[in-house]
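Below is one structure, written out as structure tokens; the observations come after it.
Rest of the complex left out; these chains stay put.
Residue numbering begins at 1 within each chain, and the chains themselves are lettered A and B in the order written.
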Amino acid sequence: MLIREKLEQRGLVIPPAQVVPEGMTFSYRRAVRHGNLVYIAGHGPSEGAGWGAPFGKVGVDLTVQEAYAAAELTALNVLGTLEREITGLDDVACWLKMTGWVNSGPEFTEHAQVINGATDLIRDLYGEDKVAARAAVGAPALPFDMPVEVDAVLALQ
Amino acid sequence: MLIREKLEQRGLVIPPAQVVPEGMTFSYRRAVRHGNLVYIAGHGPSEGAGWGAPFGKVGVDLTVQEAYAAAELTALNVLGTLEREITGLDDVACWLKMTGWVNSGPEFTEHAQVINGATDLIRDLYGEDKVAARAAVGAPALPFDMPVEVDAVLALQ
């Protein structure tokens, strides 16, 4: 089954690219290909012109469940970037590494449970033998007060 | 001398793999090989069924010396994962990158001294010409309240 079909089956939609404020320019790329390696920039739970998750600190402004959903949406954005900027979703040979940052305070310890929202989706779509090595860590704050940020390295077929 | 012999000479033991609570599944791999590149997930100072280091924040719950030992144990776990999941310890051509996160508060500045616990071990085992580029940074908290987390990228021969 194609990845797009699996997404549809789960009722999941890849959001459109994050809308960029007029006049804003970027000095980085959302994805860079080198040979069959692809580096994906840090993404968050954006949804086109808005945000698909509450802002703020997990454990304070969001529950772990809400943050799990934000991490899943973040992974959908990673997939959207891959598809729009590099190649089709079915061209992935293997996910190599994902790093997930959780916007959280000094008492928080459930980083893994939050970032599972991103990596569970990748597992469900690509299978256990293609999932990435992962690091899940805390950050005292993130750009735009996003609750999570996830980047990735993957190999194409 | 084999890496295993160097470990023995130093009285160091690679702990068994971290025991996974029954029913728990993972959506990431501890190590992923692509060609001769290996990506190792974020590891901590676990020891089989338990933890080989005090929990908590370095500078508050642990001294820098205790955290150095925790980082060394973390590097032993990185080696254990490499050996159990990918290939023998002597097949490493070069360590490419290690990132070390230190669970610490806003006043802490000795991240390098802590993460040295991991990279000093790699240097002692593999030699100065094979050590990784490194980033050592703070995190306000880490999964399970681990004092340190370290991931790695390496090249096989």
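Here is the rule we use: a contact is a pair of C-beta atoms (placed from the backbone, for glycine too) under 8 Å apart; a residue touches a chain by one contact, two chains touch by 3 or more.
Given the structure is predicted, the values throughout are model-derived calculations rather than measurements.
Chemist: Once every copy is counted, not just the 2 shown, what does the total come to?
Modeler: 3
Note that only the chains that are shown with their structure count from here on.
Chemist: How many Å are there between the centre of subunit A and the centre of subunit B, using C-alpha atoms for each centre?
Modeler: 25
Chemist: Can you list the residues on subunit B that touch subunit A in the complex?
Modeler: Going by the criterion above, the answer is residues 27-32, 34, 37, 39-42, 57, 99, 101, 105-106, 139-145, 149, 151, 153.
Chemist: List the residues on subunit A that touch subunit B in their complex, please.
Modeler: 37, 93-99, 104-112, 116, 119-120, 122-123, 128, 131-140, 153, 155
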